[in-house]
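The next block holds one structure in the form of structure tokens; read it before the comments.
All protein chains but one are shown at their positions in the complex.
Now for subunit A:
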């Protein structure tokens, strides 16, 4: 469960990323496709070459959604309700508690690369918990 301290740390970390959302999103997705090739199966319609417009565009979308979630940490379920429907009924990314772990891992690596030592154990823990919470909400409607 996200404590008050966790929420504070998450918002702080996100604040430090200001302006770089598109780059963070693109970097995260590129790392995910590279380290976990099976994740590419969800994007057969994409140009998956490095730096592609589609990766940048999609990365920006993903990060924007996470940003929304971070502004609504007290009510993730409602904030992500649309996305939850989308993932459950349209995208059917399988299974969310599994595949989203790869996205979460790569996002954490991107944050760690940008923050270095500032990506402390406490921040790491808070972000990990946050991504787990997001994955859980996105999985709510699967069955």
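Here, a contact is a pair of C-beta atoms (placed from the backbone, for glycine too) under 8 Å apart; a residue touches a chain by one contact, two chains touch by 3 or more; residues count from 1.
We take it that contacts and distances are computed from a predicted model.
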item	value
Name under which UniProt lists the unshown chain, selected from "Ribosomal RNA-processing protein 42", "Hemoglobin subunit beta", "GTP cyclohydrolase 1" or "Immediate early response 2"	"Hemoglobin subunit beta"
Selected residue (touches chain absent from view) among A:48, A:115 or A:136	A:115
Subunit A residues touching the omitted chain (full complex)	27, 30-31, 34-36, 105-106, 108-109, 112-117, 119, 121-122, 124-125, 128
